[in-house]
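With one protein chain withheld, the remaining protein chains of the complex are depicted in position.
Entry: chain A
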Amino acid sequence: MMSQATMSRYVIQVENLDVFYGEKQALDKIQMSIEENTVVALIGPSGCGKSTFLRALNRMNDMIPSVRINGAITMHDENIYDKSIDVEMLRKEVGMVFQAPNPFPKSIYDNVAYGPRVHGEKNRKVLDEIVERSLRQAALWDEVKDRLKDRATGLSGGQQQRLCIARTLAVEPEIILMDEPTSALDPISTAKIEELIQELKRKFTIIIVTHNMQQAARISDRTAFFLSGELVEEDQTDHLFSNPHDQRTEDYITGRFG
(Lines give C-alpha, C1' and ligand atoms only; values in the text may rest on other atoms or scores of the structure.)
Protein backbone atom coordinates (compact mmCIF):
# COMPACT_ATOMS: atom_id res chain seq x y z
CA MET A 1 0.00 0.00 0.00
CA MET A 2 2.69 2.45 0.96
CA SER A 3 5.43 2.65 -1.60
CA GLN A 4 8.98 3.28 -0.48
CA ALA A 5 9.58 5.76 -3.27
CA THR A 6 7.93 8.85 -1.98
CA MET A 7 7.48 12.06 -3.88
CA SER A 8 7.17 14.51 -1.04
CA ARG A 9 9.45 14.78 1.94
CA TYR A 10 6.43 14.67 4.19
CA VAL A 11 5.23 11.33 5.56
CA ILE A 12 1.92 12.80 6.59
CA GLN A 13 0.02 15.69 5.15
CA VAL A 14 -3.19 16.78 6.80
CA GLU A 15 -5.45 19.00 4.75
CA ASN A 16 -8.55 20.77 6.03
CA LEU A 17 -9.33 18.07 8.54
CA ASP A 18 -12.66 18.43 10.34
CA VAL A 19 -13.80 15.87 12.89
CA PHE A 20 -17.27 15.85 14.37
CA TYR A 21 -18.71 13.78 17.19
CA GLY A 22 -22.37 13.93 16.22
CA GLU A 23 -23.12 17.64 16.05
CA LYS A 24 -20.11 18.64 18.09
CA GLN A 25 -17.07 19.73 16.11
CA ALA A 26 -13.85 18.53 17.75
CA LEU A 27 -11.37 19.58 15.04
CA ASP A 28 -11.69 22.50 12.69
CA LYS A 29 -9.77 22.79 9.38
CA ILE A 30 -6.51 21.35 10.59
CA GLN A 31 -3.52 21.74 8.26
CA MET A 32 -0.26 20.05 9.13
CA SER A 33 2.66 18.37 7.43
CA ILE A 34 4.96 15.97 9.19
CA GLU A 35 8.43 15.05 8.06
CA GLU A 36 9.99 11.63 8.26
CA ASN A 37 12.07 10.71 11.33
CA THR A 38 10.90 13.58 13.44
CA VAL A 39 9.19 13.73 16.81
CA VAL A 40 6.15 15.97 16.79
CA ALA A 41 4.61 16.95 20.12
CA LEU A 42 0.95 17.89 20.36
CA ILE A 43 0.15 20.18 23.26
CA GLY A 44 -2.91 22.09 24.42
CA PRO A 45 -5.45 22.19 27.21
CA SER A 46 -7.72 19.25 28.00
CA GLY A 47 -10.49 18.70 25.46
CA CYS A 48 -8.81 20.72 22.69
CA GLY A 49 -8.74 17.74 20.32
CA LYS A 50 -5.22 16.31 20.62
CA SER A 51 -6.37 12.72 21.00
CA THR A 52 -8.97 13.19 18.31
CA PHE A 53 -6.26 14.38 15.93
CA LEU A 54 -3.97 11.50 16.84
CA ARG A 55 -6.73 8.94 16.38
CA ALA A 56 -7.62 10.44 13.01
CA LEU A 57 -4.15 9.43 11.81
CA ASN A 58 -4.76 5.69 12.26
CA ARG A 59 -8.51 5.90 11.79
CA MET A 60 -9.26 4.71 15.30
CA ASN A 61 -12.03 7.31 15.35
CA ASP A 62 -13.86 5.19 12.79
CA MET A 63 -14.91 2.87 15.55
CA ILE A 64 -17.07 5.52 17.20
CA PRO A 65 -20.36 5.41 15.30
CA SER A 66 -21.16 9.13 15.64
CA VAL A 67 -17.87 10.32 14.14
CA ARG A 68 -17.86 12.24 10.87
CA ILE A 69 -14.70 13.35 9.09
CA ASN A 70 -14.03 15.87 6.31
CA GLY A 71 -10.78 16.74 4.60
CA ALA A 72 -7.85 14.53 3.73
CA ILE A 73 -4.88 12.92 5.40
CA THR A 74 -2.22 11.88 2.93
CA MET A 75 0.48 9.38 3.71
CA HIS A 76 2.92 8.73 0.90
CA ASP A 77 0.56 10.47 -1.50
CA GLU A 78 -2.40 8.32 -0.64
CA ASN A 79 -5.47 9.65 1.14
CA ILE A 80 -6.00 7.31 4.08
CA TYR A 81 -9.70 8.19 4.09
CA ASP A 82 -10.08 7.00 0.53
CA LYS A 83 -12.62 4.21 0.07
CA SER A 84 -10.00 1.87 -1.35
CA ILE A 85 -7.86 1.98 1.81
CA ASP A 86 -7.54 -1.18 3.87
CA VAL A 87 -7.85 0.14 7.42
CA GLU A 88 -6.06 -2.87 8.93
CA MET A 89 -3.08 -2.34 6.64
CA LEU A 90 -3.04 1.33 7.56
CA ARG A 91 -3.00 0.56 11.28
CA LYS A 92 -0.16 -1.87 10.75
CA GLU A 93 1.88 1.02 9.37
CA VAL A 94 0.70 3.52 11.95
CA GLY A 95 1.18 2.02 15.40
CA MET A 96 -0.23 3.45 18.60
CA VAL A 97 0.78 3.55 22.26
CA PHE A 98 -1.89 4.52 24.75
CA GLN A 99 -2.02 6.61 27.89
CA ALA A 100 -2.37 3.72 30.32
CA PRO A 101 -0.28 0.62 29.65
CA ASN A 102 -2.65 -1.99 28.22
CA PRO A 103 -0.79 -5.29 27.79
CA PHE A 104 -2.84 -8.34 26.84
CA PRO A 105 -3.38 -10.78 29.70
CA LYS A 106 -0.79 -13.09 28.14
CA SER A 107 2.91 -13.74 28.60
CA ILE A 108 5.54 -11.10 27.81
CA TYR A 109 6.59 -13.12 24.77
CA ASP A 110 3.04 -13.57 23.50
CA ASN A 111 2.34 -9.86 23.87
CA VAL A 112 5.19 -8.93 21.58
CA ALA A 113 4.59 -11.84 19.19
CA TYR A 114 0.89 -11.08 19.03
CA GLY A 115 0.95 -8.63 16.11
CA PRO A 116 3.30 -10.63 13.87
CA ARG A 117 1.27 -13.77 14.57
CA VAL A 118 -2.01 -12.11 13.67
CA HIS A 119 -0.41 -10.89 10.48
CA GLY A 120 0.57 -14.42 9.56
CA GLU A 121 4.04 -15.12 10.97
CA LYS A 122 4.17 -18.70 12.25
CA ASN A 123 7.86 -19.57 12.17
CA ARG A 124 9.07 -19.91 15.74
CA LYS A 125 12.61 -18.76 14.99
CA VAL A 126 11.46 -15.67 13.16
CA LEU A 127 9.09 -14.86 16.02
CA ASP A 128 11.90 -15.30 18.56
CA GLU A 129 14.00 -12.84 16.59
CA ILE A 130 11.19 -10.31 16.31
CA VAL A 131 10.49 -10.54 20.03
CA GLU A 132 14.12 -10.04 20.98
CA ARG A 133 14.66 -7.20 18.54
CA SER A 134 11.50 -5.38 19.57
CA LEU A 135 12.23 -5.75 23.27
CA ARG A 136 15.77 -4.48 22.71
CA GLN A 137 14.46 -1.51 20.75
CA ALA A 138 12.10 -0.77 23.60
CA ALA A 139 15.00 -0.98 26.10
CA LEU A 140 13.28 -3.77 27.98
CA TRP A 141 15.18 -6.85 26.86
CA ASP A 142 17.70 -6.97 29.70
CA GLU A 143 14.99 -6.68 32.31
CA VAL A 144 12.75 -9.44 30.97
CA LYS A 145 14.94 -11.79 28.93
CA ASP A 146 14.89 -14.43 31.66
CA ARG A 147 11.17 -14.35 32.17
CA LEU A 148 9.60 -14.07 28.75
CA LYS A 149 7.03 -16.68 29.74
CA ASP A 150 5.83 -14.67 32.75
CA ARG A 151 2.59 -12.79 32.61
CA ALA A 152 2.90 -9.27 31.30
CA THR A 153 0.49 -7.97 33.91
CA GLY A 154 3.10 -8.76 36.56
CA LEU A 155 5.50 -6.10 35.24
CA SER A 156 5.75 -2.63 36.75
CA GLY A 157 3.80 0.19 35.09
CA GLY A 158 6.86 1.57 33.37
CA GLN A 159 7.92 -1.86 32.14
CA GLN A 160 4.39 -2.53 30.92
CA GLN A 161 4.45 0.69 28.92
CA ARG A 162 7.78 -0.23 27.33
CA LEU A 163 6.31 -3.65 26.60
CA CYS A 164 3.42 -1.93 24.84
CA ILE A 165 5.96 0.02 22.82
CA ALA A 166 7.79 -3.22 21.96
CA ARG A 167 4.48 -4.77 20.96
CA THR A 168 3.88 -1.85 18.61
CA LEU A 169 7.41 -2.05 17.18
CA ALA A 170 7.03 -5.76 16.49
CA VAL A 171 4.53 -4.98 13.74
CA GLU A 172 7.20 -2.77 12.12
CA PRO A 173 5.15 0.36 11.67
CA GLU A 174 6.47 3.44 10.00
CA ILE A 175 4.76 5.95 12.22
CA ILE A 176 4.13 5.65 15.95
CA LEU A 177 1.38 7.60 17.67
CA MET A 178 1.66 8.06 21.41
CA ASP A 179 -1.17 9.50 23.50
CA GLU A 180 0.31 10.77 26.79
CA PRO A 181 2.43 7.62 27.12
CA THR A 182 4.11 8.70 30.35
CA SER A 183 1.27 10.37 32.19
CA ALA A 184 0.65 7.27 34.29
CA LEU A 185 4.33 6.69 35.07
CA ASP A 186 6.87 7.69 37.71
CA PRO A 187 9.73 10.08 36.81
CA ILE A 188 12.33 7.33 36.30
CA SER A 189 10.14 5.32 33.95
CA THR A 190 9.26 8.56 32.19
CA ALA A 191 12.93 9.39 31.68
CA LYS A 192 13.52 5.92 30.26
CA ILE A 193 10.71 6.30 27.77
CA GLU A 194 11.85 9.78 26.76
CA GLU A 195 15.31 8.38 26.12
CA LEU A 196 13.74 5.59 24.13
CA ILE A 197 11.80 8.03 21.97
CA GLN A 198 15.08 9.74 21.04
CA GLU A 199 16.42 6.36 19.93
CA LEU A 200 13.30 5.38 18.03
CA LYS A 201 13.20 8.62 16.09
CA ARG A 202 16.07 7.37 13.97
CA LYS A 203 13.85 4.71 12.46
CA PHE A 204 10.33 5.95 13.01
CA THR A 205 8.26 9.08 12.82
CA ILE A 206 6.72 9.77 16.19
CA ILE A 207 3.73 11.90 17.07
CA ILE A 208 3.21 12.30 20.77
CA VAL A 209 0.53 13.99 22.84
CA THR A 210 1.79 15.39 26.10
CA HIS A 211 0.51 17.62 28.87
CA ASN A 212 4.02 18.19 30.07
CA MET A 213 5.62 21.12 28.29
CA GLN A 214 9.10 20.33 29.59
CA GLN A 215 8.67 16.91 28.04
CA ALA A 216 7.61 18.42 24.72
CA ALA A 217 10.62 20.73 24.86
CA ARG A 218 13.00 17.87 25.74
CA ILE A 219 12.00 15.30 23.17
CA SER A 220 10.32 16.87 20.17
CA ASP A 221 11.63 18.46 17.02
CA ARG A 222 8.40 20.23 16.29
CA THR A 223 5.48 21.17 18.49
CA ALA A 224 1.86 21.82 17.57
CA PHE A 225 -0.38 23.81 19.87
CA PHE A 226 -4.10 23.02 19.75
CA LEU A 227 -6.86 25.10 21.28
CA SER A 228 -10.59 24.30 21.13
CA GLY A 229 -10.29 22.19 18.01
CA GLU A 230 -8.01 24.58 16.17
CA LEU A 231 -4.35 24.20 15.38
CA VAL A 232 -3.13 27.55 16.63
CA GLU A 233 0.54 27.22 15.84
CA GLU A 234 2.99 24.60 14.68
CA ASP A 235 6.70 25.23 14.60
CA GLN A 236 10.14 24.00 15.47
CA THR A 237 9.98 23.21 19.16
CA ASP A 238 12.66 25.67 20.30
CA HIS A 239 11.07 28.46 18.25
CA LEU A 240 7.61 27.75 19.53
CA PHE A 241 8.71 27.82 23.14
CA SER A 242 11.13 30.74 22.91
CA ASN A 243 9.38 32.86 20.37
CA PRO A 244 5.70 31.99 19.85
CA HIS A 245 3.91 33.91 17.11
CA ASP A 246 0.43 33.69 18.50
CA GLN A 247 -0.60 35.40 21.72
CA ARG A 248 -2.67 32.34 22.73
CA THR A 249 0.37 30.09 22.41
CA GLU A 250 2.38 32.42 24.58
CA ASP A 251 -0.39 32.54 27.18
CA TYR A 252 -0.52 28.76 27.25
CA ILE A 253 3.18 28.03 27.46
CA THR A 254 3.72 30.65 30.11
CA GLY A 255 0.97 29.03 32.12
CA ARG A 256 -1.51 31.86 31.91
CA PHE A 257 -4.30 29.38 31.19
CA GLY A 258 -5.00 25.71 30.60
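Here, a contact is a pair of C-beta atoms (placed from the backbone, for glycine too) under 8 Å apart; a residue touches a chain by one contact, two chains touch by 3 or more; residues count from 1.
In this section, contacts and distances are computed from a predicted model.
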Undisplayed chain, where the name is taken from the UniProt record, one of "Ubiquinol oxidase subunit 2", "FAD-dependent oxidoreductase", "Phosphate transport system permease protein" or "Iron-sulfur cluster assembly scaffold protein": "Phosphate transport system permease protein"
Which of A:Cys164, A:Ala224 or A:Leu240 contacts the chain that the document leaves out: A:Cys164
Which of A:Arg68, A:His119 or A:Lys145 contacts the chain that the document leaves out: A:His119
Selected residue (touches chain absent from view) among A:Lys92, A:Arg162 or A:Lys192: A:Lys92
Selected from A:Gln13, A:Thr153, A:Ser183 or A:Ser228 as touching the chain missing from the view: A:Thr153
Touching residues on chain A - with respect to the absent chain: 58, 60, 63, 65, 88-92, 95-96, 98, 100, 102-106, 114-115, 118-119, 153, 164, 167-168, 171
